[in-house]
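Note that one protein chain of the assembly has been removed; the remaining protein chains are unaltered in position.
Entry: chain A
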Amino acid sequence: MPADANAFQTALALILGMDPVLLGIVALSVQVSLSAVLIAALLALPLGAALALWRFPGRGAIVVTLNALMGLPPVVAGLAVYLLLSRAGPLGPLGLLFTPTAMVIAQVILILPIIAALTRQQIEELHGEYRDQLRSLGVSRPRMMPTLLWDARFSLITVILAGFGRASAEVGAVMIVGGNIDGVTRVMTTAIVLETSKGNLPLALGLGLVLLGLVLLVNAAAHLVGETARRRLG
């Protein structure tokens, strides 16, 4: 029997069945990826805005590096975090390896460059539009930063969603630093890998559809929030 024909049924059965194991995996996936996105956004939004507003030596190199790091292979990020958090590594004494915290750290490293690089681009364009106006009002750069970030908030939501998409979809990093431990660090993507390796392709694909639905929900929620806010603003 072909796996794809069964996957929709399996996905439906998974969702309707409200299996507690699956719910735990879904909850952990959302928790890890949302935490990573929030932390990355808090760091990357000001970083991106600062890169857009200030000119200093080495700025070009940082911009290029950030752009390049958008393509950082998850497995490399995972390996780096593994070596960092391993007992034999510099942060070993913290005992964070094979915990959800380690997975959040790895995902922050993956999505911080995405949010920072895209924020820089958005803010730079906006700054180009408003530069003369802001300057005539005598607004200093540190004061410009929150203003421009606020003004760009709708496009920045899309930027943050791009980060969330990357975080929830990747498997290479969380597999290495989380260890795919049942009930502790097993998330949607690592569960899909495990079921594939068992040859249980319908279940693997079904889990994939559930994950896709989840990402869709988060995006729809962000869209709704954005639209509502836009309409209220007139």
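Here, a residue touches a chain if its C-beta (ideal position, glycine included) is under 8 Å from a C-beta of that chain, and two chains touch if they have at least 3 such contacts; residues count from 1.
Just so we're on the same page, contacts and distances are computed from a predicted model.
Look at the chain that isn't drawn here: its UniProt entry, checked against "NAD-reducing hydrogenase HoxS subunit gamma", "DNA 3'-5' helicase", "Tungstate transport system substrate-binding protein" or "Fe-S cluster assembly protein SufD", names it "Tungstate transport system substrate-binding protein". Within the whole complex, the absent chain has one touching residue among A:Pro74, A:Gly163 or A:Gly179, and that is A:Gly179. Across the entire complex, the residue among A:Gly95, A:Gly128 or A:Pro142 in touch with the chain not shown is A:Gly95. Looking at A:Ile15, A:Ile62, A:Val75 or A:Leu194, the residue that reaches the missing chain in the full complex is A:Leu194. Against the chain not shown here, chain A presents residues 3, 27-28, 31, 34-35, 38, 86-89, 92-93, 95, 97-101, 104, 153, 157, 179-182, 184, 194, 196-201, 225-226, 228-229, 232-233.
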